[in-house]
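Just one protein chain is left out here, and the rest sit where they should.
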Amino acid sequence: MIYQGKQKIWADYQKEIPDDHWFYVRSCIRQNFFPASEKYFLKICRDLLGRDIYESEHHTTCAGIAYHCDTIPQETAMTVVARQFALMTEAGYDNLVTSCITSFGNYTEILETWREFPELEEKIREHLWKACRREFNKPKYIAHASDLVYKLRGEIAERARYQLVSRATGEPLRIVEHIGCHYSKMFPHKGVGGAEYPCVLSGMAEAWGGQVIDYPERRHCCGFGFRQYFVKANRGYSLSNTHKKFESMEPYHPDMIITNCPGCPYFLDRWQYVIAEMEGKTYGQNGYGIPAFTYEELAGLVLGVDPWDLGLQVHQVAVEPLLDKIGIPYDPAKKYLGMDEKKIKTPGLPATLKCC
Amino acid sequence: MRERFITHFDPFVIPFLVGMAFVLGYCLVAMVRVIAELPKADRKRFLGSLFTPKYIWMNVRDIFLNCLIHVKLWKRNKVLGFMHSSIAFGWFMIIVLGHLEVMLFVPERIRLFYYPIFFNYFVAETEQTIQGSLLMFLMDFFLLLILSGIAIAIIKRFASRIVGMRRTTRLSLLDRVGLYSLWAIFPLRLLAESFTAHISGGSFLTIPTNWVFRQFLGNDLYALPTWWAYSVALCVFMCVLPFTRYMHIPAEMLLIPMRNAGIRIRHPRKGFATLEVYSCPGCGVCIDACPMTVRKANCKDCTVYLNRQLRRGNERRIEEIADKCLLCGKCTAVCQVGAQGPELRVAQRERRKYALSPSYAGINVRPMARAVAAGAGGESGGVLYFAGCMTHLTPSIRRATASLLDKAGVRWQMMDPDGGLCCGRPLMMAGRTEQARELIAKNLEIIRASGCDTLLLSCPICYRIFKEEYPLDGIRVVHHSVFFQELIAAGQLSIQRDGEAKFVWHDPCELGRGCGIYEQPRQALAAAGELVEAGRHHAESICCGGSLGSLTLSFDQRRPMVRNALDNLTVADPSEIVTGCPLCLSTFVRDADRPVRDIAEVLDSRC
Amino acid sequence: MVNRTPVIAVIGAGIAGLEAARQLAALGYEPVLIEKAPVAGGHVAEWNRLFPDMTPASEVIRPLLEQTSGIRTCLDTEIASINRLKDGFNLVLSDGSSLICQAVLFATGFHLFDASKKEEYGYGIYDRVITNRDLEQWFNTRHDPRVDHPKAVGFVHCVGSRDIKAGNAQCSKVCCITAIKQAIEIKEEFPDAEVYCFYMDLRLFGKKYEDFYIKAQRDYGIHFIRGRVSEVGEAIDGRVVVKAEDTLSGKPVRVTLDLLVLMAGIVCNPDAQHYAREIGATVDEDGFLKSRNNLAAITESSRPGVFFAGACTGAKTVPETLAEARSAALAIHQYLSKRG
Partner (left out) sequence: MDFGFKLSPSSAVNLDTVDRRRYDRLVQLEPDALTCIGCGSCSATCTAAPWSGMSVRKVILGLQRGRDDEVDAMLSRCMLCGKCTMVCPRGINTRHLILTLCRLDKNGEAVR
C-alpha cells in the first residue's frame, strides 16, 4: 500500500463543508438501532464544539427506503424531500446535514437530477405547493453528519480523553472502516475521498489514534440491501454478503468496525450472532465478536462519554473487551440500567458468540 | 533306390526335428487357445462348420487359393503374386513330392518325419525310372520356382519400388532372423541336394550343379555340412516362426475356416482377434493403400503395424494406432488375408475404460415421435427422410433431396426437420457401442411411430448403421443415391443430360467399401452427364480424409490426405466432383479447385 | 520557388516526426524538429520490444536517429506561441528563439492514459499494480521492485480505452496485441507464472497478430478471461486481489496476483490540442486532431500548410505511423510545389 497514492486521491476528492449553521435531518431507523448516536452528535456539535445545528420536529423520512424498495416513484420521494428543504428554508438555513447515508444519497441524487432536468424541479415545486403550500430554496451545501464529524475531527481530537490505542501496548487499534454504499458510490465527488478510497471515516480513525486496515472486501456492501433484507427469502443473500466481508477482514484481526450508515453497523453487529449460530464461527478475540460502532459512538467514546450513555449495551457484540483494551472505564453493573437508574431487562446470552 | 544308412538316421536331422516339434507344438497350443477363447456360440458354430461339406469345400478352396496361390495378391501385383505363390506353392509341392518320393521308393520310412525332407541324403540312386526322373524333375522345378521367388524377395527387400511397392514394412530383429533363415533354406537345400546328387540322383538343376562342384571341389567333404546347414536353417526358421510375421502361414489356415464360418471379432485381444493379428503376413500392402500415409509420419499407423504392436503388447502404440485410423476400410480391401483393420481398431477402442459415460435413456423422443406420426397423417407407408447431423451442416443436400422427392411425387416426410438424435454410428466408430445401442433404441421409437416403409438417408454414415444395426424389419433402408437412381430408372425423375458436364464420383468409404454400393450412383450420374473415373475408385477409392473414424487426426494432419484424395479424383480432369456423403462434401469443398456437389444437388439441378 | 530552401517545423521527434523529417530532408527541404522531451524517439524509444515479431524497439529508433542526425533538432523545447504569416508560420520557441517556416507538421503523438485515474485499479496505491509502460521499463532496465518473481500475473486490457467515464471512448488499437506481447514476455521470463489477460474484446486486427494470440494460448498457456476488472483490492500479504466477471461463464471471478499490469490506452496529447487551436486547426470530438478527410487526406488539416502525421490523429501502430509520416512528407512536398 502506497499511502501517498491515497493522499493524492484524497486531495482530488475534498468537498466543501461549511463550519457552522446546519439544518439536521434524522434517520428513520437509527434511533432504534443506536439510540444515542444522533443525540450525541448534536450534543458534541452544539455543547462541546459550539456549533449551530437546528432540528425541526416537523421533518419526516426522506422516503429513501420506500424509493429504493420501489414502493414509491421518485417524484413522490422528491416531493417529500422538497418539504424537508422547505422546512430548512423556513428555519433560515442553507446547509443541510443528514444523519442517514441513504438520505444523503437520496438528497444528492435529487439535487443532481434537478440540475440535469430543471423542468423536473419546477414540477416538484408545483407538487409541493399543491400539497402543503410550501416553497423552498435548495440547500447550498449538503453534508452527511460524518462529513461534519470528519471536518471537526481535529477539534474532537484536541478534547479527547482516550486514544484509539491499546493501553497495554501503545499500539494503534486496527480499525475497519465501512462506508455506506449510498455515501459516495453514486456520486464520488460528493464524498470525502471519493468512492474507491473514501477517507471520511479513516480520517476520524487516524485523527483519534487508530490505524485503518485495508482488506480486500473493503468496498463490499454490508449486505443490508433493502430488498434483500426485507424479504425473508432473500435474507440469506444479505447474510452472505456480510459473511464475505468478515471472512475477508478476519486475517487482519480488527479491533473494531466503524461505519457511517444506519444499516451497516446494525448488520455488521447482529449478523455476527447469526453467523456464530449457523457456522459456529466468531471473528473477534477469544470467542467474542468484532464490535461495530457508529462514528458518533466512537466520537463519544474518545471524548469520554460513559459507554452506557452512548447506548453500547444495545449492541449484540460485547464492547467490553474493546473498552478494556483502550482503558475506558465502565461499570458492568450499570449496563442494563435505564435512564431512571432502574434495571431494564437483561438479554439472554447467545450460545456461541461470547457476550458479557 | 537304396537306402544309404542302416540307421536311417543322421544327427543333422535333429535340428530340423527340434524346430518341427517346436513349431507344431506351438501352433497346436495356439490353435486350441484361440478356439477356446471364442465365445461359446461362435465356437460351436466354427466347430460345426468343420464338419459341414459346404464349408469343408470352401475352406479347402480358400486355403489353396489364398495360402498357396495368393490369388488376391496376383490380382493386385503380378510380381508380388508370383513371389509369394512361388515360395508358398513351391514349398508346399516340395513337401508333397518329398512324401511321394518316400512313398514310392522307401514306403516303410514314411513314418520317419524327417525322411521326406532329407530324402536325397538318405538314399542312393540305383536305377533311373520314369517316375523317379519325373519326381526329381518336379522337385528341381519347384526348387527353382522357389529360388526365383526368393530372388524377387531379396530384390524387394532392397528396392521395393522395382516390384511396385512404394513402401514396405520395417522389419523387427526376429523378422530379420526369420527372413534370412527363410532365404537361406532353399539355396542351402539346392547346395545340399547338389552335393549328393551324384549319389541320390537329381534333375536339371541339381545334376549340373553337382557337376560344377565336383569340378572344383572334387570330393564329398562338403555334403554333410551343407545338409547340416540346411537342417539348421529349417530349425532356425521354425523356431523363430511363432515370433515373426511368418506365423501368418499357420494362422491363416485357421483364419480362413473361421472366417468362412462367419466368426467376427468379439474381443480386442482374444480369440478371433488374436488369429487376425497372427494372420498378418506383414507384407505392407496396406501401407501404400492407407490414405494416412501421404503423411510420412503416419506410415507406422497402418494395420500391419497395429498387428505388430498387438503381438508385442505395446499398449501406448496400440492406442495411438487404433485411434488415429480413419476406418476407411481400404486396408481390408487390399489385404491378401483380408485383415479387418477397422474392426480390430474399433475393438481396441471398445476396450477403453471411461470415468464418464454418456447416457441417452433420459432423452424424451416422444415429441419427435408424435410429430412424425402426425406428419404421416395416420397413413402407413411412405418415405421417412433422416437427414442426420452432417446433412444439417450441408443444407444444400437436404434441400436438393427434398426437391427431388417432391419432383418425383414421393410421399415423404422428414424425421429430423429441426435436428434429431445422432444415428449412433459415430459412437460405434469411437468404440462406444453400448451408448450407440441406446441411441438406436431412441431413433427406432421415432421411426416406428412414423409408420414408413422406406427410410431414406443422405448420409452414408447413417446409412450404414441403419442398415447394419437397426432392427428395421419391413422398412427398407436406402441411400438417396440408390433411391434416386431407381426413380430415374422407373421414369419418375427425368434427368436432362448436360453435354458439357464431366462428373467424377467419389465413393464414400461407408457407402462403397462399407455397404458395397458403387454402381447405382454412377448410373444416376451418367444420366446427368459424362462420367469419368478417379485414379483409384470403387473398392480402392481414397477416403476424403474427413472421416469420423479417426479420433485423433487433427485438422492440419488431415489436410494432406484431403489434397491427395482430391488429386486422385481429378486425374481425368472432371468439371465437377460428385459425392454422396455430406462429410466428404464439407471436407472436399474446403480444398477443391473445382465444384464439389452432392449427387442430389447434381440431379436436382438437371431435373 | 522561394529563394531559400523551405523550412518545415516538425512538432514532435517521435517516430512520426523523425521519419517525416528524414523524408522531407531527402526531398530537399529543411525540416526542424521541435521536441519537448530531452531526447528524441518518443514513446517507441521507451519500449523494449515491439509486437508481433518481438523486434527490439531500438531497431526502429536507431536508424531513424542516425538518419536524422544532420537535421536541426531542438530538444527540451516547447512552443510558446504560433503566429500565422502571409506565406508561413512564425513559431516562438521556449528558448526565446523564433522559427519562420513554410509549413508545420504535427507529429505530436499521443499520451498514455494516466492509469491512476482508474482509481478502482489502484495504480499508485497498491504496490503490485504497474502499467504497460512500467513493464517495458522493467524489460529495459530489469530494475523495478514491484516485479519480483511473480507467480501470478494479470493484464487488464482497455485501461482508459473504450471507456466513456475515463474520457476516452475510442479503442487504443495496440493494447490487445501489446498485452499479448508482454504476457508472452512475462511467461518467458517467469515460466511458472500463471498469466491472466482480462479483456473486453480482443481486437487483433493486424498481420500476424492472430498467430501471436494463438501462440500465447497454446505455447504459453496464457489464460484469457473475457471480462473487465471491476476492482482491485490488497490482500494481507500485499498481493492484489482482482475481481471481474468471467462473462463467458457468467460468473464472477476473483484471483490473487503478484503483479497486475494495466494496459494504459492511447489518449490525445493536450499540447497538440493547444497548438492546433493556436494555429487554427480543428480538434476532433475524441480530442485527437481532425484531418481534412479521414479516408483520403488523413495527413492534412483543414488549414493550408498544417499537416498531421502519426498518433496525433488517433491511435496508430508503428508501421502505420511510419507510413503516415512518409505520406505527410509527400503531402507537404506537393503543397509547397504547388505554391511555387
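In order of appearance the chains are A, B and C, and numbering begins at 1 in each one.
Following the convention adopted for this analysis, a residue touches a chain if its C-beta (ideal position, glycine included) is under 8 Å from a C-beta of that chain, and two chains touch if they have at least 3 such contacts.
Just so it is clear, the structure is predicted and the values come from calculations on it, not from any experiment.
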item: Visible chains in contact with the missing one; value: A, B, C
item: Contacting the left-out chain in the complete assembly, out of B:M415, B:L548 or B:V578; value: B:L548
item: Sole contact to the chain not displayed, among B:E379, B:D556 or B:D573; value: B:D556
item: Of A:G236, A:P251 or A:G287, the residue in touch with the unshown chain; value: A:G236
item: Options A:D47, A:E126, A:E277 or A:D331, residue touching the unrepresented chain; value: A:E277
item: Interface with the undisplayed chain - residues on chain C; value: 152, 196, 202, 214, 217-218, 221, 223, 226, 243, 246, 248-249, 251-256
item: Missing-partner contacts on chain A, residue numbers; value: 232-237, 239-240, 243-244, 274-275, 277-279, 351
item: Touch residues of chain B, complete complex, unshown partner; value: 323, 352-360, 362-363, 389-390, 392-393, 419-422, 424, 426-427, 430, 432, 435, 439, 546, 548, 551-556, 583, 586
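Criterion: only the chains that are shown with their structure count from here on.
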item: Furthest chain, CA centroid comparison against chain A; value: B
item: Chain nearest the overall Cα centroid; value: C
item: Two chains joined by the most C-beta pairs in contact, as defined above; value: A-C
item: Separation of mean Cα positions, chain B and chain A [Å, integer]; value: 86
item: Chain centre separation (chain A, chain C; CA means) in Å; value: 46
item: Footprint of chain A on chain C - complex, ascending; value: 116, 119-120, 122-127, 231, 233-236, 238, 241
item: Complex contacts: residues of chain A adjacent to chain C; value: 1-2, 5-6, 8-9, 194-197, 214-219, 251-252
